[in-house]
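With one protein chain held back, the other chains of the complex are shown just where they sit.
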Amino acid sequence: MSNSNLPNYLEYKGKYKGLLGWIFSTDHKRIGLLYLYSVMTFFIVGALLGLLMKFELIAPGKTIMEAKSYNAIFTLHGITMIFLIVIPGIPAILGNFFLPIMIGAKDVFYPKLNLISWWLYILGAVVALSSQFMHGASPDTGWTFYAPYSFRTQSNVLPALIGAFILGFSSILTGINFIVTMHRLRAPGMKWLKMPLFPWSLYGTAWIQVLATPIIGITLLMVVAERVLNIGFFDPALGGDPVLYQHLFWIYSHPAVYIMILPSMGVISEVIPTFARKEIFGYNAVVISTLLIAFVGYFVWGHHMFTAGMSETSLFAFSFLTFLVAIPSAIKTFNWLATLYKGSIILKTPMYWAVSFLFIFMIGGLSGMVLGSLAANVHLHDTAFVVAHFHFIVFGGVGFGFFAGIHYWFPKIFGRMYDASWADTGWLIFFIGFLTLYAPMFYLGITGMPRRYYDYVPEFHPANIISSFGAFIMIAGLAIIIINLIRSAKKGPKAEESPWGGKTLEWTVSSPPIVENFEEIPEIK
Amino acid sequence: MVETKKHKIVSYKTYGIILIALIILTFISVFVTRIDLSNLSIVVALSIAGIKSLLVFSFFMHLLYDKKMYSLMVAGVLLVMTLVLIVTFLDYSYL
Partner (left out) sequence: MEGNNSNDHYDHEGSKMGMWLFIFTELLFFGGLFFVYAISRYKNETAFALAAEELNVTTGAINTIILLISSATIAMAVSAIQLKKKNITLIFLAITLILAVVFLVNKYFEWGAKIEHGIYPGSEILQQLGYGEILYFGLYFAMTGLHALHIIVGIVIILIISVKVYNEKIHAERFVQLENTGLYWHLVDIIWIFLFPLFYLIV
């Protein structure tokens, strides 16, 4: 099947030419790249917003912006990063591109729906971001839209809510598409338990997307109804219950964390065996833990509300369930470590990312245990500790997984190799910057610095300087990584079919793959 | 298409019987809730609604004739919804 003469997906000429040939293409690979470009664009915006916040925090008092601007910026940073980047991130980019190839299919089950998902994504992004440019103040609720402030504030919350609703739709359609694809389009002989682990992680993710996202959809609509119709569900002045809003919000938004992290774990489960030259240790355990995380993760949302005034029964139940969900995550970690054990490890760029993922994910996970215990949570709630924890998980976990994946599959996507020394340099600077940025925030949180404030007492100054300094290092690393990848996509040397010696199906097709991936659907023995 | 499994064609009569059953259940639920059973009436009304939806799921939506996988999925989804409701209620009704 090597060196096919058929046109590859990058050069293929369809019904439309040029840009139209991309934005109206139903080829899952082109849609994956559409997502890549749009998500990366928003990511750069979101990262720069984060940088602005760290700039503000470099000294106590007003540095570059007023308190109100700071509120607007952390809201926008949150909405962009969560709804536009980490939720669609890995499934929509790497999943779209590689899920069909890895299970031996020519495309996803609903190619047109796949394209519609991307259009909805763009529409949702435009609507959500329009809140910044309309008359009136930018939203200042935080990405959580907590009631009753979200319908009392005069800022433009409405477009942000509707945008998030549309983005949810896009996410649901991707989820439906992936589940049906995996049920119906696996190549002959690929039984469920022969499916690679990245598709498996997408399977778990897709079910969460299908079963959790509608809850946030209806909840956001209810907040819209509160604002427009004064309907009263969450308004204490009308007998409503604001804590109920928090329940509904986190019923989605906690599982959403698993929408983010599961695909990332899937990428790591592909990268580590390839570069350790070993089969993954305990394939079945990894599969089962994926499904367990998806299921148990559905019932732990209350740990975001430990100080919201829940009943004691709830407190105990949610704390217990939170500790429970740590077990399957730990199982995965042990499996990855056991895969490394006695493997012949080759340290290439994707492997650097994967190994640093393990390190950062472990810190993130263990700090999550600290937050999951009731007594500690009361002390740490709404402090910088929480911010550090979820950036270790959501940015460390998802970001490092994503960059591992993009460096792993880059040769397949673009058919070219990237400059490894620049990529490694970028990784090292990014990694150092990441730790310098977020590690001090654990300390700041424990000593009592609250999150979401543009100001702080002088005692917190030294650690904040270190942290802000780290932000600049990290952004520098990010710039190197992105510039290196963009340059290499155009000018890098041609890649072979399987530059890393990977075993899964995507390494058997040409780089870049032909339009329908396979000349002949492979048979799995 | 590889799969050439014939779909089961459900007779009009079956649908008719189920429809009559559904209408009778509707009347029953109206009459029962007219009687004062205090807290029991919500239980009865929702149980009847549950039976009705079970009929719709199994016959009108063909779960009875389709692959078992669909029934499993529906059961799973309903289980998740019930559990979410129970867990939420831990915050409102507790010992």
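Details
Note that the chains take the letters A and B in the order they are written out, and that residue 1 is the start of every chain.
The criterion applied here is as follows: a contact is a pair of C-beta atoms (placed from the backbone, for glycine too) under 8 Å apart; a residue touches a chain by one contact, two chains touch by 3 or more.
A quick note: this is a predicted structure, and the numbers were derived from the prediction, not measured.
Among the chains on display, the ones the left-out chain touches in the entire complex are A, B. Which of A:64, A:126, A:218 or A:483 touches the hidden chain is settled by the complete complex: it is A:218.
From the set A:99, A:115, A:161 or A:248, the residue in touch with the chain omitted from the display is A:248, counting the whole complex.
Mapped onto chain B, the footprint of the missing chain covers residues 1-3, 7, 9-12, 15-16, 18-19, 22-23, 26-27, 29-30, 33, 41-42, 45-46, 48-49, 52-53, 56-57, 59-61, 66-67, 70, 73-74, 77-78, 81, 84-85, 88-89, 92-93. Mapped onto chain A, contacts with the missing chain fall at residues 104-107, 109-111, 172, 175-177, 179-180, 183-190, 210-215, 217-219, 222, 225, 229-233, 238-241, 244, 247-248, 516, 521.
Here is the rule we go by: only the chains that are shown with their structure count from here on.
Measuring from the averaged C-alpha position of chain A to that of chain B gives a distance of 37 Å.
Taken together, the chain A residues at the contact with chain B in this complex read 211, 243, 247, 251, 298-299, 302, 310-314, 317. Across the interface of their complex, chain A is touched by residues 77, 80, 83-84, 87-88, 90-92, 94-95 of chain B.
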